[in-house]
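Let me begin by handing over the structure; questions about it come next.
Below, a portion of the complex is reproduced, with chain positions unchanged.
Letters are used for the chains, namely A and B, taken in the order the chains are written, and counting of residues starts over at 1 for each.
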Amino acid sequence: MAQVPLVTLTTDFGTADGYAGTMKGVILGIAPDARLVDVSHEVAPQGVREAAYVLYTAYPFFPSHTVHLVVVDPGVGGARRPIALRTPAGTFVGPDNGVFSYVMAREPVEALVELADPRYRLTCVSRTFHGRDVFAPAAAHLAAGVPIADLGPPVADPITLPLPSLEVTPGGVVGEVLHVDRFGNVVTSIGRLLWDGDELALDAVFAEAKARFDAAGATVAVAGQEIAGVRRTYAEIAPGEMLALVGSSGHLEIAVREGSAARALGVHPGDEVVLRF
Amino acid sequence: MAQVPLVTLTTDFGTADGYAGTMKGVILGIAPDARLVDVSHEVAPQGVREAAYVLYTAYPFFPSHTVHLVVVDPGVGGARRPIALRTPAGTFVGPDNGVFSYVMAREPVEALVELADPRYRLTCVSRTFHGRDVFAPAAAHLAAGVPIADLGPPVADPITLPLPSLEVTPGGVVGEVLHVDRFGNVVTSIGRLLWDGDELALDAVFAEAKARFDAAGATVAVAGQEIAGVRRTYAEIAPGEMLALVGSSGHLEIAVREGSAARALGVHPGDEVVLRF
(Lines give C-alpha, C1' and ligand atoms only; values in the text may rest on other atoms or scores of the structure.)
Protein backbone atom coordinates (compact mmCIF):
# COMPACT_ATOMS: atom_id res chain seq x y z
CA MET A 1 0.00 0.00 0.00
CA ALA A 2 1.22 3.47 -0.78
CA GLN A 3 2.42 5.59 2.11
CA VAL A 4 0.11 8.30 3.34
CA PRO A 5 1.57 11.65 2.20
CA LEU A 6 2.58 13.64 5.27
CA VAL A 7 3.43 17.36 5.41
CA THR A 8 4.43 19.33 8.49
CA LEU A 9 4.25 23.12 8.78
CA THR A 10 6.58 25.43 10.73
CA THR A 11 6.00 29.16 10.27
CA ASP A 12 5.98 32.55 11.96
CA PHE A 13 2.44 33.24 10.70
CA GLY A 14 0.62 32.89 13.98
CA THR A 15 -2.84 31.35 13.87
CA ALA A 16 -5.06 34.43 13.87
CA ASP A 17 -4.88 35.52 10.24
CA GLY A 18 -5.67 32.38 8.29
CA TYR A 19 -2.30 32.34 6.51
CA ALA A 20 -1.47 28.82 7.68
CA GLY A 21 -4.97 27.60 6.87
CA THR A 22 -4.69 29.07 3.39
CA MET A 23 -1.47 27.13 2.79
CA LYS A 24 -3.28 23.97 3.84
CA GLY A 25 -6.02 24.67 1.31
CA VAL A 26 -3.39 24.90 -1.40
CA ILE A 27 -1.74 21.65 -0.27
CA LEU A 28 -5.02 19.73 -0.14
CA GLY A 29 -5.99 21.03 -3.56
CA ILE A 30 -2.85 19.39 -4.97
CA ALA A 31 -2.52 16.36 -2.66
CA PRO A 32 -6.01 15.59 -1.32
CA ASP A 33 -4.79 12.62 0.72
CA ALA A 34 -2.01 14.51 2.46
CA ARG A 35 -1.98 14.49 6.23
CA LEU A 36 -1.02 17.85 7.70
CA VAL A 37 0.69 18.38 11.05
CA ASP A 38 1.45 21.76 12.60
CA VAL A 39 4.87 21.86 14.21
CA SER A 40 4.65 25.54 15.11
CA HIS A 41 3.14 28.74 13.76
CA GLU A 42 4.39 30.74 16.73
CA VAL A 43 8.02 31.17 15.75
CA ALA A 44 8.91 34.80 16.49
CA PRO A 45 8.39 36.92 13.36
CA GLN A 46 11.43 36.52 11.11
CA GLY A 47 13.00 34.17 13.67
CA VAL A 48 15.01 32.05 11.25
CA ARG A 49 17.30 30.67 13.95
CA GLU A 50 14.39 29.81 16.25
CA ALA A 51 12.61 28.02 13.40
CA ALA A 52 15.80 26.08 12.67
CA TYR A 53 15.87 24.94 16.30
CA VAL A 54 12.19 23.98 16.51
CA LEU A 55 12.48 21.99 13.30
CA TYR A 56 15.62 20.29 14.60
CA THR A 57 13.83 18.99 17.68
CA ALA A 58 10.78 17.76 15.77
CA TYR A 59 11.76 16.23 12.43
CA PRO A 60 13.57 13.14 13.77
CA PHE A 61 10.28 11.90 15.22
CA PHE A 62 8.41 11.89 11.91
CA PRO A 63 8.44 9.11 9.31
CA SER A 64 11.20 9.58 6.76
CA HIS A 65 8.76 10.13 3.89
CA THR A 66 7.49 13.32 5.59
CA VAL A 67 7.83 16.66 3.82
CA HIS A 68 8.68 19.43 6.29
CA LEU A 69 7.52 22.83 5.07
CA VAL A 70 9.14 25.80 6.81
CA VAL A 71 8.13 29.38 6.04
CA VAL A 72 10.02 31.94 8.08
CA ASP A 73 10.97 34.18 5.28
CA PRO A 74 12.11 37.76 5.92
CA GLY A 75 13.59 37.89 2.42
CA VAL A 76 10.37 37.06 0.57
CA GLY A 77 10.18 38.79 -2.79
CA GLY A 78 13.93 39.46 -2.84
CA ALA A 79 16.85 37.49 -4.23
CA ARG A 80 16.76 34.58 -1.77
CA ARG A 81 16.03 31.29 -3.49
CA PRO A 82 13.17 28.97 -2.64
CA ILE A 83 14.63 25.49 -2.12
CA ALA A 84 13.87 21.86 -1.35
CA LEU A 85 16.28 19.31 0.04
CA ARG A 86 16.03 15.58 0.53
CA THR A 87 17.78 13.64 3.29
CA PRO A 88 17.34 10.06 4.52
CA ALA A 89 15.40 11.49 7.49
CA GLY A 90 12.94 13.63 5.56
CA THR A 91 12.39 16.16 2.80
CA PHE A 92 12.45 19.89 3.52
CA VAL A 93 10.94 22.86 1.67
CA GLY A 94 11.44 26.55 2.43
CA PRO A 95 13.52 29.65 1.79
CA ASP A 96 17.29 29.45 1.36
CA ASN A 97 18.08 31.56 4.41
CA GLY A 98 19.78 29.09 6.71
CA VAL A 99 16.64 27.69 8.31
CA PHE A 100 17.80 24.16 7.38
CA SER A 101 21.33 24.61 8.76
CA TYR A 102 20.86 22.27 11.72
CA VAL A 103 19.27 19.62 9.52
CA MET A 104 22.14 19.84 7.05
CA ALA A 105 24.67 19.60 9.90
CA ARG A 106 23.14 16.31 11.02
CA GLU A 107 21.81 14.61 7.88
CA PRO A 108 23.48 13.81 4.56
CA VAL A 109 21.90 15.89 1.81
CA GLU A 110 20.90 13.62 -1.09
CA ALA A 111 19.42 16.39 -3.25
CA LEU A 112 19.09 20.14 -2.99
CA VAL A 113 17.22 22.10 -5.66
CA GLU A 114 15.86 25.55 -6.37
CA LEU A 115 12.05 25.67 -6.74
CA ALA A 116 12.20 27.14 -10.21
CA ASP A 117 9.74 25.14 -12.30
CA PRO A 118 6.48 27.11 -12.66
CA ARG A 119 4.48 23.87 -13.00
CA TYR A 120 4.93 23.38 -9.27
CA ARG A 121 3.83 26.86 -8.22
CA LEU A 122 0.43 28.53 -8.22
CA THR A 123 -0.37 30.18 -11.53
CA CYS A 124 -0.27 33.63 -9.98
CA VAL A 125 2.64 34.17 -7.59
CA SER A 126 2.41 37.14 -5.21
CA ARG A 127 5.51 38.94 -4.05
CA THR A 128 4.76 38.70 -0.35
CA PHE A 129 3.27 35.26 0.34
CA HIS A 130 5.50 32.58 -1.17
CA GLY A 131 4.33 30.25 1.61
CA ARG A 132 1.04 30.02 -0.24
CA ASP A 133 2.18 30.47 -3.83
CA VAL A 134 5.55 28.68 -4.01
CA PHE A 135 6.37 26.61 -0.91
CA ALA A 136 2.99 24.99 -0.22
CA PRO A 137 2.57 23.79 -3.83
CA ALA A 138 6.12 22.43 -3.89
CA ALA A 139 5.61 20.56 -0.61
CA ALA A 140 2.32 19.14 -1.86
CA HIS A 141 3.79 17.93 -5.13
CA LEU A 142 6.74 16.35 -3.32
CA ALA A 143 4.41 14.67 -0.83
CA ALA A 144 2.36 13.38 -3.75
CA GLY A 145 5.43 11.76 -5.27
CA VAL A 146 6.93 14.23 -7.75
CA PRO A 147 10.71 13.59 -7.86
CA ILE A 148 12.65 16.42 -6.26
CA ALA A 149 14.83 16.84 -9.36
CA ASP A 150 11.74 17.87 -11.34
CA LEU A 151 11.24 20.98 -9.24
CA GLY A 152 14.31 22.82 -10.45
CA PRO A 153 18.08 22.91 -10.90
CA PRO A 154 20.55 21.79 -8.20
CA VAL A 155 21.81 24.31 -5.66
CA ALA A 156 25.45 23.91 -4.66
CA ASP A 157 25.88 26.75 -2.20
CA PRO A 158 22.98 26.94 0.25
CA ILE A 159 23.05 29.64 2.91
CA THR A 160 23.97 28.28 6.33
CA LEU A 161 23.82 29.88 9.77
CA PRO A 162 26.80 29.59 12.09
CA LEU A 163 26.18 26.51 14.23
CA PRO A 164 25.59 27.20 17.91
CA SER A 165 28.74 27.82 19.89
CA LEU A 166 30.05 24.66 21.57
CA GLU A 167 33.65 24.10 22.66
CA VAL A 168 34.88 21.03 24.49
CA THR A 169 37.87 21.64 26.80
CA PRO A 170 39.60 19.25 29.18
CA GLY A 171 37.69 20.67 32.14
CA GLY A 172 34.27 21.06 30.61
CA VAL A 173 32.14 22.40 27.78
CA VAL A 174 31.47 26.01 26.83
CA GLY A 175 28.20 26.66 25.00
CA GLU A 176 25.36 29.11 24.73
CA VAL A 177 21.65 29.45 25.40
CA LEU A 178 19.88 28.06 22.33
CA HIS A 179 16.18 28.40 23.13
CA VAL A 180 13.72 29.28 25.88
CA ASP A 181 10.59 27.16 25.75
CA ARG A 182 7.02 27.83 26.83
CA PHE A 183 7.75 26.55 30.35
CA GLY A 184 10.73 28.89 30.72
CA ASN A 185 13.16 25.99 30.39
CA VAL A 186 16.55 27.17 29.11
CA VAL A 187 17.85 24.82 26.41
CA THR A 188 21.59 25.13 25.76
CA SER A 189 23.84 24.23 22.86
CA ILE A 190 25.62 21.73 25.13
CA GLY A 191 24.24 18.63 23.49
CA ARG A 192 25.24 15.06 22.90
CA LEU A 193 25.01 14.35 26.58
CA LEU A 194 23.66 11.00 27.58
CA TRP A 195 23.11 8.88 30.64
CA ASP A 196 24.91 5.58 30.25
CA GLY A 197 23.65 3.51 33.13
CA ASP A 198 24.57 5.60 36.13
CA GLU A 199 27.15 7.81 34.50
CA LEU A 200 26.80 10.96 32.48
CA ALA A 201 28.83 11.00 29.28
CA LEU A 202 29.50 13.00 26.16
CA ASP A 203 28.58 10.78 23.27
CA ALA A 204 30.93 9.31 20.69
CA VAL A 205 30.40 12.12 18.23
CA PHE A 206 32.87 14.17 20.24
CA ALA A 207 35.56 11.67 19.38
CA GLU A 208 38.33 13.89 20.67
CA ALA A 209 36.59 14.58 23.93
CA LYS A 210 34.58 11.50 24.72
CA ALA A 211 34.29 11.61 28.44
CA ARG A 212 32.41 10.21 31.37
CA PHE A 213 32.12 12.41 34.37
CA ASP A 214 30.61 12.65 37.77
CA ALA A 215 27.22 14.24 37.17
CA ALA A 216 26.70 15.05 40.83
CA GLY A 217 30.04 16.83 41.02
CA ALA A 218 29.61 18.88 37.84
CA THR A 219 28.53 22.50 37.92
CA VAL A 220 26.72 24.66 35.40
CA ALA A 221 27.60 28.35 35.25
CA VAL A 222 25.13 30.71 33.58
CA ALA A 223 24.20 34.37 34.08
CA GLY A 224 26.54 34.68 37.06
CA GLN A 225 25.00 31.74 38.89
CA GLU A 226 26.37 28.26 39.59
CA ILE A 227 24.08 25.26 39.61
CA ALA A 228 25.49 22.21 41.39
CA GLY A 229 25.11 18.83 39.73
CA VAL A 230 23.38 17.51 36.66
CA ARG A 231 20.18 15.71 37.63
CA ARG A 232 18.24 12.98 35.93
CA THR A 233 14.75 14.37 36.46
CA TYR A 234 12.64 17.21 37.83
CA ALA A 235 11.43 14.86 40.53
CA GLU A 236 14.81 15.05 42.31
CA ILE A 237 14.13 18.60 43.50
CA ALA A 238 11.28 20.45 45.16
CA PRO A 239 8.88 22.69 43.24
CA GLY A 240 10.38 26.15 42.84
CA GLU A 241 14.01 24.96 42.88
CA MET A 242 16.42 25.24 39.96
CA LEU A 243 18.25 22.34 38.38
CA ALA A 244 20.37 21.34 35.42
CA LEU A 245 19.39 18.21 33.55
CA VAL A 246 19.67 16.52 30.18
CA GLY A 247 16.55 17.53 28.30
CA SER A 248 14.44 15.59 25.86
CA SER A 249 16.59 16.58 22.88
CA GLY A 250 19.82 15.40 24.54
CA HIS A 251 20.90 18.93 25.38
CA LEU A 252 21.78 20.39 28.76
CA GLU A 253 18.82 22.36 30.08
CA ILE A 254 18.34 24.59 33.08
CA ALA A 255 14.86 24.47 34.59
CA VAL A 256 12.90 25.52 37.64
CA ARG A 257 10.48 22.79 38.69
CA GLU A 258 6.97 24.13 38.10
CA GLY A 259 8.49 27.55 37.40
CA SER A 260 10.48 29.55 34.81
CA ALA A 261 14.27 29.32 34.79
CA ALA A 262 14.47 31.89 32.02
CA ARG A 263 12.72 34.45 34.21
CA ALA A 264 14.73 33.51 37.30
CA LEU A 265 18.02 33.84 35.42
CA GLY A 266 17.15 36.61 33.00
CA VAL A 267 18.90 34.82 30.13
CA HIS A 268 18.37 34.98 26.40
CA PRO A 269 19.48 32.98 23.37
CA GLY A 270 23.19 33.56 22.78
CA ASP A 271 24.19 33.97 26.45
CA GLU A 272 27.15 31.84 27.54
CA VAL A 273 26.72 28.61 29.50
CA VAL A 274 29.59 26.55 30.91
CA LEU A 275 29.42 22.94 32.09
CA ARG A 276 32.41 22.13 34.34
CA PHE A 277 33.32 18.59 35.25
CA MET B 1 -13.13 7.99 -6.56
CA ALA B 2 -15.22 10.09 -4.23
CA GLN B 3 -13.77 13.40 -3.10
CA VAL B 4 -12.38 13.56 0.40
CA PRO B 5 -14.85 15.58 2.50
CA LEU B 6 -13.14 18.78 3.63
CA VAL B 7 -14.30 21.17 6.36
CA THR B 8 -12.57 24.35 7.50
CA LEU B 9 -13.18 26.09 10.82
CA THR B 10 -13.10 29.82 11.55
CA THR B 11 -14.17 30.87 15.06
CA ASP B 12 -13.54 33.24 17.93
CA PHE B 13 -13.25 30.33 20.39
CA GLY B 14 -9.52 30.49 20.98
CA THR B 15 -7.72 27.20 21.46
CA ALA B 16 -7.51 26.97 25.25
CA ASP B 17 -11.00 25.77 26.14
CA GLY B 18 -11.55 22.78 23.92
CA TYR B 19 -14.56 24.33 22.14
CA ALA B 20 -13.03 23.93 18.68
CA GLY B 21 -11.89 20.40 19.48
CA THR B 22 -15.38 19.51 20.65
CA MET B 23 -16.83 20.69 17.33
CA LYS B 24 -14.35 18.46 15.54
CA GLY B 25 -15.51 15.50 17.61
CA VAL B 26 -19.06 16.17 16.48
CA ILE B 27 -18.00 16.47 12.84
CA LEU B 28 -15.97 13.25 12.88
CA GLY B 29 -18.83 11.39 14.57
CA ILE B 30 -21.01 12.25 11.55
CA ALA B 31 -18.41 12.28 8.75
CA PRO B 32 -15.54 10.03 9.89
CA ASP B 33 -13.59 10.61 6.68
CA ALA B 34 -13.77 14.39 6.81
CA ARG B 35 -10.53 16.33 6.70
CA LEU B 36 -10.51 19.29 9.05
CA VAL B 37 -8.49 22.48 8.57
CA ASP B 38 -8.33 25.34 11.05
CA VAL B 39 -8.46 28.71 9.32
CA SER B 40 -8.50 30.68 12.58
CA HIS B 41 -9.80 30.33 16.11
CA GLU B 42 -8.29 33.66 17.11
CA VAL B 43 -10.83 36.03 15.62
CA ALA B 44 -11.47 38.72 18.25
CA PRO B 45 -14.48 37.72 20.39
CA GLN B 46 -17.67 38.63 18.52
CA GLY B 47 -15.55 40.00 15.66
CA VAL B 48 -18.00 39.29 12.84
CA ARG B 49 -16.31 41.68 10.42
CA GLU B 50 -12.85 40.32 11.16
CA ALA B 51 -14.09 36.77 10.60
CA ALA B 52 -15.63 37.85 7.31
CA TYR B 53 -12.24 39.22 6.24
CA VAL B 54 -10.20 36.19 7.32
CA LEU B 55 -12.60 33.87 5.51
CA TYR B 56 -12.45 36.09 2.41
CA THR B 57 -8.66 35.72 2.17
CA ALA B 58 -8.66 31.96 2.75
CA TYR B 59 -11.59 30.31 0.98
CA PRO B 60 -10.48 30.90 -2.64
CA PHE B 61 -7.47 28.65 -2.02
CA PHE B 62 -9.51 25.60 -1.00
CA PRO B 63 -11.07 23.05 -3.36
CA SER B 64 -14.62 24.01 -4.32
CA HIS B 65 -16.17 21.02 -2.54
CA THR B 66 -14.93 22.40 0.81
CA VAL B 67 -17.44 23.29 3.52
CA HIS B 68 -16.37 26.41 5.40
CA LEU B 69 -17.75 26.49 8.94
CA VAL B 70 -17.71 29.91 10.61
CA VAL B 71 -18.80 30.40 14.20
CA VAL B 72 -18.51 33.98 15.38
CA ASP B 73 -21.92 34.30 16.86
CA PRO B 74 -22.76 37.08 19.32
CA GLY B 75 -26.46 36.46 18.71
CA VAL B 76 -26.43 32.78 19.72
CA GLY B 77 -29.68 31.75 21.36
CA GLY B 78 -31.54 34.76 19.99
CA ALA B 79 -33.51 35.32 16.81
CA ARG B 80 -30.63 35.17 14.33
CA ARG B 81 -30.98 32.26 11.92
CA PRO B 82 -28.42 29.54 11.39
CA ILE B 83 -27.73 29.30 7.65
CA ALA B 84 -25.85 27.47 4.94
CA LEU B 85 -25.05 28.78 1.47
CA ARG B 86 -23.60 27.16 -1.60
CA THR B 87 -21.50 28.95 -4.21
CA PRO B 88 -19.36 27.62 -7.07
CA ALA B 89 -16.30 28.33 -4.89
CA GLY B 90 -17.42 26.52 -1.76
CA THR B 91 -20.20 25.88 0.74
CA PHE B 92 -20.52 27.99 3.88
CA VAL B 93 -22.18 27.30 7.24
CA GLY B 94 -22.68 29.73 10.12
CA PRO B 95 -24.90 32.35 11.71
CA ASP B 96 -26.88 34.80 9.59
CA ASN B 97 -25.12 37.87 10.94
CA GLY B 98 -23.26 39.15 7.91
CA VAL B 99 -20.16 37.01 8.30
CA PHE B 100 -20.58 35.79 4.71
CA SER B 101 -21.05 39.28 3.25
CA TYR B 102 -17.72 39.38 1.44
CA VAL B 103 -18.26 35.89 0.03
CA MET B 104 -21.70 36.86 -1.23
CA ALA B 105 -20.28 40.04 -2.79
CA ARG B 106 -17.82 38.00 -4.82
CA GLU B 107 -19.54 34.67 -5.55
CA PRO B 108 -22.94 33.86 -7.05
CA VAL B 109 -25.14 32.25 -4.40
CA GLU B 110 -26.63 29.01 -5.76
CA ALA B 111 -28.56 28.11 -2.61
CA LEU B 112 -29.12 29.70 0.79
CA VAL B 113 -31.09 27.87 3.47
CA GLU B 114 -31.96 28.09 7.13
CA LEU B 115 -30.64 25.16 9.21
CA ALA B 116 -34.06 24.18 10.46
CA ASP B 117 -34.30 20.42 10.07
CA PRO B 118 -33.65 18.74 13.44
CA ARG B 119 -32.27 15.64 11.71
CA TYR B 120 -29.13 17.62 11.00
CA ARG B 121 -28.60 18.92 14.54
CA LEU B 122 -27.52 17.18 17.71
CA THR B 123 -30.45 15.68 19.60
CA CYS B 124 -30.02 18.08 22.48
CA VAL B 125 -29.36 21.67 21.39
CA SER B 126 -27.93 24.05 24.02
CA ARG B 127 -28.75 27.74 23.95
CA THR B 128 -25.16 28.95 24.05
CA PHE B 129 -23.07 26.64 21.86
CA HIS B 130 -24.67 26.30 18.45
CA GLY B 131 -21.19 25.77 17.02
CA ARG B 132 -21.26 22.32 18.54
CA ASP B 133 -24.97 21.55 18.40
CA VAL B 134 -26.18 23.13 15.13
CA PHE B 135 -23.35 24.35 12.89
CA ALA B 136 -20.86 21.48 13.23
CA PRO B 137 -23.50 18.80 12.49
CA ALA B 138 -24.77 20.76 9.48
CA ALA B 139 -21.25 21.19 8.09
CA ALA B 140 -20.53 17.50 8.60
CA HIS B 141 -23.71 16.38 6.85
CA LEU B 142 -23.03 18.74 3.95
CA ALA B 143 -19.44 17.51 3.67
CA ALA B 144 -20.75 13.94 3.69
CA GLY B 145 -23.01 14.70 0.74
CA VAL B 146 -26.42 15.68 2.10
CA PRO B 147 -28.01 18.12 -0.41
CA ILE B 148 -28.18 21.65 0.99
CA ALA B 149 -31.93 21.86 0.27
CA ASP B 150 -32.55 19.05 2.78
CA LEU B 151 -31.28 21.17 5.66
CA GLY B 152 -34.12 23.66 5.67
CA PRO B 153 -36.17 26.24 3.79
CA PRO B 154 -34.67 28.90 1.52
CA VAL B 155 -33.65 32.25 2.98
CA ALA B 156 -34.28 35.24 0.74
CA ASP B 157 -33.04 38.09 2.89
CA PRO B 158 -29.70 37.29 4.53
CA ILE B 159 -28.11 39.90 6.76
CA THR B 160 -25.22 41.68 5.06
CA LEU B 161 -22.58 44.02 6.44
CA PRO B 162 -21.81 47.24 4.60
CA LEU B 163 -18.92 46.48 2.26
CA PRO B 164 -15.66 48.22 3.09
CA SER B 165 -15.45 51.81 1.94
CA LEU B 166 -13.80 52.17 -1.45
CA GLU B 167 -14.26 55.09 -3.81
CA VAL B 168 -12.46 55.53 -7.10
CA THR B 169 -11.87 59.14 -8.16
CA PRO B 170 -9.98 60.53 -11.15
CA GLY B 171 -6.95 61.25 -8.98
CA GLY B 172 -6.91 58.17 -6.85
CA VAL B 173 -8.76 55.80 -4.57
CA VAL B 174 -10.18 56.48 -1.09
CA GLY B 175 -10.53 53.45 1.17
CA GLU B 176 -10.12 52.33 4.74
CA VAL B 177 -8.01 50.10 6.95
CA LEU B 178 -9.54 46.63 6.74
CA HIS B 179 -7.33 44.47 8.92
CA VAL B 180 -4.11 44.43 10.91
CA ASP B 181 -2.32 41.11 10.73
CA ARG B 182 0.03 39.32 13.13
CA PHE B 183 3.07 41.07 11.62
CA GLY B 184 1.48 44.51 12.07
CA ASN B 185 0.87 44.81 8.33
CA VAL B 186 -2.00 47.18 7.59
CA VAL B 187 -4.31 45.71 4.96
CA THR B 188 -6.58 48.27 3.29
CA SER B 189 -9.84 48.07 1.38
CA ILE B 190 -8.05 49.37 -1.70
CA GLY B 191 -8.10 46.13 -3.63
CA ARG B 192 -8.12 44.94 -7.18
CA LEU B 193 -4.68 46.27 -7.72
CA LEU B 194 -2.38 44.27 -9.91
CA TRP B 195 1.00 44.44 -11.46
CA ASP B 196 0.71 44.07 -15.20
CA GLY B 197 4.26 43.62 -16.35
CA ASP B 198 5.97 46.73 -15.06
CA GLU B 199 2.89 48.85 -14.53
CA LEU B 200 0.50 49.02 -11.64
CA ALA B 201 -3.17 48.95 -12.59
CA LEU B 202 -6.66 48.77 -11.17
CA ASP B 203 -8.20 45.64 -12.61
CA ALA B 204 -11.06 45.43 -15.05
CA VAL B 205 -13.70 45.01 -12.37
CA PHE B 206 -13.59 48.75 -11.89
CA ALA B 207 -14.82 49.15 -15.45
CA GLU B 208 -15.40 52.85 -15.06
CA ALA B 209 -12.05 53.47 -13.51
CA LYS B 210 -9.69 51.00 -15.06
CA ALA B 211 -6.39 52.74 -14.90
CA ARG B 212 -2.67 52.25 -15.15
CA PHE B 213 -0.54 54.54 -13.15
CA ASP B 214 3.01 55.26 -12.21
CA ALA B 215 3.56 53.18 -9.10
CA ALA B 216 6.75 55.00 -8.19
CA GLY B 217 5.02 58.37 -8.40
CA ALA B 218 1.94 57.38 -6.40
CA THR B 219 1.55 58.27 -2.74
CA VAL B 220 -0.39 56.68 0.07
CA ALA B 221 -1.83 58.91 2.80
CA VAL B 222 -2.78 57.32 6.11
CA ALA B 223 -2.87 58.55 9.71
CA GLY B 224 -1.39 61.90 8.73
CA GLN B 225 1.61 60.38 7.00
CA GLU B 226 2.51 60.16 3.31
CA ILE B 227 4.26 57.11 1.91
CA ALA B 228 5.94 57.67 -1.45
CA GLY B 229 5.51 55.03 -4.12
CA VAL B 230 3.96 51.60 -4.31
CA ARG B 231 6.63 48.91 -4.19
CA ARG B 232 6.69 45.40 -5.48
CA THR B 233 8.34 43.73 -2.50
CA TYR B 234 9.74 44.17 1.00
CA ALA B 235 13.16 43.55 -0.42
CA GLU B 236 13.19 47.03 -2.02
CA ILE B 237 13.62 48.75 1.33
CA ALA B 238 15.85 48.32 4.37
CA PRO B 239 14.67 46.60 7.56
CA GLY B 240 12.77 49.07 9.76
CA GLU B 241 11.56 51.23 6.83
CA MET B 242 7.90 51.67 5.88
CA LEU B 243 6.48 50.91 2.46
CA ALA B 244 3.24 50.52 0.54
CA LEU B 245 2.83 47.44 -1.60
CA VAL B 246 0.22 45.17 -3.16
CA GLY B 247 -0.31 42.40 -0.65
CA SER B 248 -1.02 38.73 -1.19
CA SER B 249 -4.79 39.27 -1.39
CA GLY B 250 -4.46 41.94 -4.09
CA HIS B 251 -5.07 44.78 -1.65
CA LEU B 252 -2.89 47.76 -0.91
CA GLU B 253 -0.95 47.14 2.30
CA ILE B 254 1.28 49.31 4.41
CA ALA B 255 4.13 47.48 6.09
CA VAL B 256 7.37 48.02 7.95
CA ARG B 257 10.01 45.55 6.87
CA GLU B 258 10.69 43.27 9.84
CA GLY B 259 8.57 45.59 11.99
CA SER B 260 4.98 46.65 12.70
CA ALA B 261 3.35 49.34 10.53
CA ALA B 262 0.22 49.27 12.68
CA ARG B 263 2.24 50.22 15.75
CA ALA B 264 4.28 52.83 13.88
CA LEU B 265 1.13 54.46 12.45
CA GLY B 266 -1.28 53.86 15.33
CA VAL B 267 -4.07 52.90 12.91
CA HIS B 268 -7.09 50.70 13.37
CA PRO B 269 -9.69 49.09 11.11
CA GLY B 270 -11.97 51.78 9.69
CA ASP B 271 -9.34 54.54 9.48
CA GLU B 272 -9.16 56.30 6.10
CA VAL B 273 -6.46 55.51 3.54
CA VAL B 274 -5.98 57.38 0.26
CA LEU B 275 -4.00 56.21 -2.74
CA ARG B 276 -3.14 59.16 -5.00
CA PHE B 277 -1.85 58.69 -8.52
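List of remarks:
Throughout what follows, a contact is a pair of C-beta atoms (placed from the backbone, for glycine too) under 8 Å apart; a residue touches a chain by one contact, two chains touch by 3 or more.
In this text, all values refer to a predicted model and were calculated from it rather than measured experimentally.
Within the whole complex of this structure, the shared sequence is present as 3 copies, and 2 of these are drawn in position.
The criterion applied here is as follows: only the chains that are shown with their structure count from here on.
Distance between chain centres (mean CA atoms), chain A to chain B: 32 Å. Interface of chain B with chain A (complex): residues 3-4, 6, 8, 10, 15, 35, 37-43, 54-55, 57-59, 61-63, 66, 179, 181-183, 232-235, 239, 245-248, 253, 257-258.
Contacts from chain A toward chain B in the complex involve residues 13-22, 24-26, 28-29, 32-33, 36, 45-46, 74-79, 126-129, 132-133.
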